[in-house]
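Step one of this worksheet: look at the structure below.
Missing here is one protein chain; the remaining ones are kept as they sit in the complex.
Per-chain numbering from 1; labels A and B assigned in written order.
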Amino acid sequence: METFIHQVVAGIATGGVYASLALALVMIYQSTHHINFAQGEIAMFATYMAWTLINAGVSYWLAFTCTILLAFALGVLIQRIIIRPVENAPVLNIVVVFIGLLVILNSIAGWVFTYTIKAFPSPFPKEPPFGLHFISSHELGSIGVTLVLLLMLYGFFKFTPLGLAMRAAAQNPDSSRLVGIRVGWMLALGWGLAAAIGSVAGMMIAPVVFLEPNMMSGILLYAFAAALVGGIDSPGGAVLGGFIVGILENILGAYVIGTELKLSVALVLIIVVLTIKPAGLFGKVIVSRV
Amino acid sequence: MKKRQFTLTALCLSLAGFAMSASAQKKYDPGASDTEIKIGQTMPYSGPASAYGTIGKVQAAYFKQLNEQGGVNGRKINFISLDDGYSPPKTVEMVRRLVEQEEVLLMMGTLGTPSNTAIHKYMNTKKVPHMFLATGASKWNDPKNFPWTIGFNPNYNSEGKLYGQHILATKPNAKIAVLVQNDDYGKDYFNGFKEGLGAKAASMIVATASYEVTDPTIDSQIVTLKGSGADTFFNITTPKFAAQAIRKVDEVGWKPTHYLNQVSASVGSVLKPAGLDKAVGLISMLYVKEGSDTRWDNDPTMKDFKALIKKYAPEVSPDDGNATYGYAVAQTMVQVLKQAGDNLTRENIMKQAASIKDFQVPMVLPGVLASTSSDDFALFQTIQMVKFDGKNWVDFGKPVTVK
Partner (left out) sequence: MSSNLPSHEKTIPWIWLVLGLLGACALPFFITNYHVFQVSMVLTYAIALVGLNILIGYSGQISLGHGAFLAIGAYTSAILMDKADMPYWITIPIAAAVCLVVGFLFGLPALRLEGHYLALATFALAVSLPQLLKFKHLEFLTGGVQGIVIMKPEAPWETLFGLKLNSDRWLYFFTLAVTVVMFMIGWNLIRGRVGRALIAIRDQPIAAASMGINTPLYKSLAFGVSAMFTGVAGALSAILVAFVAPDSFTVFLSITLMVGMVVGGVTSLPGALYGALFIQFIPNIADQISKAAPWAIYGVMLILFMYTMPTGIAGLLRLIGQKLRPTHP
């Protein structure tokens, strides 16, 4: 029984990792209606920037803040310079550009920082919370950070005029322009915010999985699945999706199918969920009238 | 009288002349010449295994410096190392290019069990030396069927067996948990381990968990293994996952006797990121000197090595186990080339590789000698078990002979 609880809690911890990256995916989707496959690499690159700062002697929280700002700038730059020329191109072309971006970031990170793993510091205490061994303080703290991000994102989109403008720009660019929304800058803002969220995700993930250029590739798939299970346009759904995926994967691996097939089975289950509820658990179903 | 003298003299002179020309004869196969020896290699410089690319980088630096110092027997080494991204079809393509287009004399240190499996038959059909493979799979030591392939790493199977036998001898009632990477390398270790435990394997191993290289974390697996109540842990993981495992084992408050495979025993690239304090008590095996080990601080080879990478490969950390490993392989290669002298045919290269007699590779631990014979291509017959004390790996018992 204790092991079962431990597995569930471990699943929540891992799920928190997926959830934080899933939030970045939701952010980019809400503001551009594209799923950015390079999101993980942007997060990884931002984490390397943080690592460089910390290694140069900067204190953790200062480096943390600087990295968020740098990541935001990076996101905006990428959107304005690289994505804008293909904004109106067919979806597949945009996907190829994302992949190009992914490969470039990964390769440059490997070249500059090498592929050897690096330790990344955690701002949370080393002792486990309440002396229990189920979860580390860092993992608990990361989940907390993810939930804070979630609340901020939710509030931003639901209650602020800027958030509304961004959602409008993504859903209906032409009408948005008519009401005076500067669509181009909304998109850039979306990218910047997504990169910033991704950088936080990266800085929370790196202490757990160790920093290396391929750090995010395994996580991206799970984050993708989590975002879709929860509903790609629902930040809360994405976070819940992350936890679900984490717990599901752990339970399947430990009790049902063994670790050798747990990834396949987890994915199959997710697809089954999607065939029953195509917009995800909390997504809005879009009904097209004929 | 005169005629006999004349004939005798003529005979002697011609015999002498013949002997002189035979010894002065240089023999070359494609890739070798008076001025150059071409060596080919494929390495994963990109993709999931790219951390191992350090090996190729260090070797390239080594040969570069060697060339500047005059090369081997007056010949410069033209080292061509290509990226195969750890994908077997790409390895096949790159190796074919090296052998058929670049016409290298031999291949050195190609990395990866699946990559080498893909070219195993090809190299032996083409009769090109397939040397010092950067993998410890047991199948490379098969001179009868694959006479052109010779491995380097002490093989995984033997190391696993060693740990199994050690547990049988020191803790016969142990309850063992195993974490294993789900691929060829992991399986090789695990099979050897089970062999070492013999008939008691099934009863002693109480839990096994595997993981994929694409998994983000192995936290769940560690939780499962701890939950089995095991008091001994065999950790068959590659560096990134080894670091994660060491950290997680500590985090969940599990304190087993922890055996770690040599592949991830590097202080610099695994133990330090995981946390040196968490790695105390780890048992593993070493055969190459560690860059971070203070006892080699005044060792001439270690000093040369550190100077080399500082000058030619500054992005490489001297604490990286892959770096000293690559250096050791390069040194062994140079020894074989030196032994071959001017007879640089592929056949002679293999002959020299199969007749290494008690050679102390400078970068390898003192006392662990390299020896090969025509029916046994395993380079290192003895392995030294080591235990981590929080700063360095310390010798743990006497070197053990492995087969």
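FYI, a contact is a pair of C-beta atoms (placed from the backbone, for glycine too) under 8 Å apart; a residue touches a chain by one contact, two chains touch by 3 or more.
A quick note: this is a predicted structure, and the numbers were derived from the prediction, not measured.
From the options A:I82, A:A119 or A:L147, the residue with contact to the chain not on display is A:I82. Contact with the undisplayed chain is limited, among A:M204, A:L228 or A:L281, to A:L228. For the chain missing from the display, the contacting residue among A:I5, A:L62, A:I99 or A:V256 is A:I99, taking the whole complex into account. Contact with the undisplayed chain is limited, among B:G47, B:G71 or B:G227, to B:G47. Residues 45-48, 82-83, 86-89, 92-93, 96-97, 100-101, 114, 117-118, 120-122, 182-184, 186-187, 212, 214 of chain B touch the missing chain (whole complex, contact as defined above). Although one chain is not displayed, its contacts with chain A can still be listed: residues 35, 82, 85-86, 89-93, 95-97, 99-104, 106-108, 110-111, 221, 224-225, 228, 232, 260-261, 263-264, 267-268, 270-271, 274-275, 278, 290.
The rule is short, and it goes like this: only the chains that are shown with their structure count from here on.
Per-chain CA centroids place chain A at a distance of 39 Å from chain B.
Looking at the complex, you find that chain A touches chain B at residues 2-3, 6-7, 10-11, 13-14, 17, 107, 110, 114-119, 128, 133-134, 136, 208-210, 212-214, 217-219, 222, 249-250, 253-254, 258-260, 263.
Listed in rising order, the residues of chain B touching chain A in the complex are 46, 48, 50-51, 53-54, 182, 209-212, 214-217, 219-221, 223-224, 226-227, 239-240, 243-244, 251-253, 269-270, 272-275, 315-317, 320, 322.
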